[in-house]
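Here's a slice of the assembly, chains where they normally sit.
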Amino acid sequence: MTIDRTTLERHGLTPDEYERIVRALHREPTMTELGIFSVMWSEHCSYKSSRLHLRKLPTRGPRVLQGPGENAGAVDIGDGLAAVFKIESHNHPSFIEPYQGAATGVGGIIRDIFTMGARPIALMNALRFGPLDGPHGARTRRIVEGVVAGIGGYGNSIGIATIGGEIAFEDPYAGNPLVNVLCLGIADASALVKGTASGAGNPVYYVGAKTGRDGIHGATMASAEFDDKSAEKRPAVQVGDPFMEKLLLEACLELMKTDALIGVQDMGAAGLTCSTCEMGARGGAGIEIDVQHVPQRETGMTPYEIMLSESQERMLLVVKKGREAEVERIFDKWDLHAAHIGEVTTDGVMRVKDHGRVVAEIPNGALVDEAPVYDRPTRRPAYLDHATTIDAAALARVEPRDALLDVLASPTVASKRWVYTQYDTMVRTNTIALAGLTAGVVRVKETNRAIAVATDGNGRYCYLNPRRGAMLALAEAARNVVCAGAVPIGATNCLNFGNPERPEIMWQFVECVEGLAEACRALDVPITGGNVSLYNETDGKAIYPTPIIGVVGLIEDAAKVVTRTFKRDGDVVVLLGEDRGELGGSEYLRTVHKRVRGDAPSLDLARERALQAVTIDAAAAGWLRSAHDCSDGGIAVTLAECCFDTGGLGATIELDGTSPETALFSESASRIVVSVAPSNERDLLEAAAAAGVPARRIGTVGGTRLSIRVGGERAIDVAVGEAEQVWTTALEKYFKRVAA
Amino acid sequence: MKFAVVVFPGSNCDHDAYHATRHVLGQDAEFVWHKETQLKGADAVILPGGFAHGDYLRTGAIARFSPIMPAVLEFARRGGPVLGICNGFQILLEAGLLPGAMLRNRDLKYRCEHIIVRVEQTDTPFTMNARRGQQLRLPIAHGEGNYYADADVLRTLDAERRVVFRYCDERGEVTAAANPNGSVSNIAGICNEARNVVGLMPHPERACEGPLGSVDGLVLLQSVVTALSREGAVR
Amino acid sequence: MKARVYVTLKPSVFDPQGRTIAEALHSLGYAGVGDVRQGKFFELELNAGSADQAKALAAEVADKVLANPVIESYRVEVL
């Protein structure tokens, strides 16, 4: 057989890679084998462009039970329990078919969590879209509606609370939205399940939906740019079946309570191929299957199609020989048919048969360990020469009050109520901070503890300064869980970038990874897993480099959760941290002055760490009535948001500074606005002083107006109700149906 | 007393009902799988929320054929207290234990948030500890809670005082703005003629503990404990 | 043999989906579109001896399961 250039191109393989395949096999591959290599060596599955750099991330820590390499990471949360979590992207499918793309993304990450033996208890999502108005506004609104409905459609149905997330709207995402979904589960720390095959002769089971022709080469699609021909690749999108997954979830958790299971992995990207060779590779074993036993939805499917299908809601399990009846009984109870499709072998080979005839025979090592690794060239992008400067003098003067209302109405800053009311935020009665009030917080039943989760990532900062942008993303996500009173104990990350074959993109990627690694080390937050999504481009235009960081934090006493809202008249407002007058990359510059310019805010990791420590201690001491960090929109937005959802409670604030714009809208990092009872003010200020954290009383809670003076001059004086109206309705206005 | 929480494939608030009755209320509670045919000696039955059979076809349409349903019908016929919450309410409608049907929410969107209902009737086993006119702050979480019944049925429901809960605003007024899903007459929950079967869209079981944002749902579950201690259980 | 069962909301029942679509179409400038009503249909593969048997089976299934008589009516077609 000769494999020509077009066949290779169709499989996304280079001639060099083809030669590697021949070397690994010591012969030419069959078509089925070529298909298998093509998906396993796709960027999506092999991490060939990113692997070298991901090694720089710190992945160990005293609480880490499982780092990268399994279906999800796990950290110890005490009481013999583990928090299991991971983030995953479904960007490309969500652009093509927003509802199903987002829904199946949710389905995929949930499977990664319960395959670890964890009961999924919370979902988060980080979304990026283009502007809701302007030339692509109508299309973007449709995408937003579809994505939000799809996330809700899947999560609500399967019954896992969606407890938070974040959404930003920026031009570069118009042709390539981002849909990143995080799932958190709780497992018995001593009973984490691995995706491992071992024990020669142990049976291999397939369970879940039947295999169809859908999604063939989905992994390859996620490894290529979009262009006007992408429409042809469309059938790669699948329809999610949350009901099937609910059955799988319950049946698998029930099976995991027995000791009949050796290992399990879901069939996500690259389907049966990936699960078969990865499980074998992890266990140092081989797996032999016969595709004739694979349940099929369509007739006449070839081994090639069966191995590459990405039909959703399927799992591969290895169980102990002799326990088959018990396993089958559990799946039968849930109306799932478990099909015995093969056995574990000792030869380290993935062997695929079709009615007994061998159609593929590949050493696991060749597929997994010997996959190509590229050290792609990098080059600092030229845009950085001019984008990082701002000509402040050229900015038109704007009334601060109007600027605040403008920024509050920016969809990125505005309340996301329109979105999160479409999600079941409470199912399983663990959510102990209502949606929109803080990082997502779930209690851990049967303990006193709670877990806070936050996701963050500012694409503008990363565009202007990728290294610092990634550091800021980690710092902000950690700060957000800290504001809930939690200690950050682990992080996951989803690295969304353009085409890594372009040196400028690769440079952004490497800078971000290195920045992230440095921040993780400094703040002592290990990375336990993640995902890389490259080729986020349409017609040669890349998205902003967008690392999304999810941080998980632990609260020892669930009764001490802190939220963002001011609570009581007369409470003292204290600013922890200090402003450095940084407007670069700010929401204010973008919204009010239509500029994405300047350098990202500076970040001193030692100061950040001290700030977080003081806040954690103050929360544990019970001093904090509220806590909210300063991010998009600066302290003006922070203060406004502290007043919102309180029934109109206001505040009177005095800030330092000479320029109101800078004092109000600077996005200097490492700042938290807290409110405390007057009797706790001294305690807090002394604790901060002892830790070397700048802290200052900036005002008091009370009245029904938000009044801010800057350098003694009145800058903003607005009724909370008026500002809140702007903030709450800004997003839904775009989605109001036209009256008949 | 003992609650049976029926679990259909796709139920997802089964644990919430179990947790509320067992751990918050301190009563006995047991899950009953839909393929069983006995209620295991329960004194009250809860059909929990969720998406039984994915809610594919119509909400509750497939679940009503479950093997357990004849036992539920028989229990209800003998006067046993049955509470259908959200999807459980939809199943009761499909099973004909309660009249009417569910349509998609007026704005076609799933909605999850706290709303207020007004207790209209207190002579049901699930509201006897409540005051008439009492406002309860409860979460809703549904895409198809737009209750529909034709004019005849509505007249009967009114005449027989069978509308148990109505959506209202903070002042207790039943207004269009306070109606989250388009339900006819702001109906949030109803009961059968014998008053022992109650269905409602809001989730009282999610509102039984302070940290969750409301404890107003407790009164429903406590009522049935009171009712049974007064009147004795049906077996 | 194949049969289709068409299920529609009864005329007296308000159809929020049809209404929303009509509004969307108007806002997109399709002034020529008036009322819209949405229904669903089921395509059933049937193992039946005759068209009449197929029709009877489909009707039974529609009556019992596929349609809710409180709000919906149905129509059966054998292909």
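Chains here go by letter, A, B and C, matching the order in which they are written, and residues are numbered from 1 within each.
The rule is short, and it goes like this: a residue touches a chain if its C-beta (ideal position, glycine included) is under 8 Å from a C-beta of that chain, and two chains touch if they have at least 3 such contacts.
What you see is a predicted model, and the numbers here were worked out from it, not measured in a lab.
Q: Could you tell me the overall stoichiometry of this complex, given each chain kind is only shown once?
A: Taking all copies into account, the full complex has the composition A x1, B x1, C x2.
In this text, only the chains that are shown with their structure count from here on.
Q: Counting C-beta pairs in contact, which chain pair has more, B-C or A-B?
A: A-B
Q: Distance from the CA centroid of chain B to that of chain C, rounded to the nearest Å?
A: 29
Q: Report the inter-centroid distance (CA atoms only) between chain A and chain B in whole Å.
A: That gives a centre separation of 36 Å.
Q: Enumerate the residues of chain A that touch no fewer than two other chains.
A: Counting only residues that touch two or more other chains, chain A contributes 737.
Q: Can you list the chain C residues in contact with two or more other chains?
A: Correct list: 20.
Q: List the residues on chain A that touch chain B in their complex, please.
A: Interface residues on the chain A side: 149, 152-153, 156-159, 241-244, 246-247, 333-335, 420-429, 431-432, 434, 443, 445, 558-559, 561, 737.
Q: Contact residues on chain C for chain B in the complex?
A: On the chain C side, the touching residues are 9, 12-14, 16-17, 20, 65-66, 68, 70-71.
Q: Taking the complex as given, what residues does chain B use to touch chain A?
A: 9-10, 12-13, 15-16, 19-20, 33, 35, 49-51, 53-56, 107, 109-114, 139, 141, 143, 203, 205-206, 208-209, 211-213
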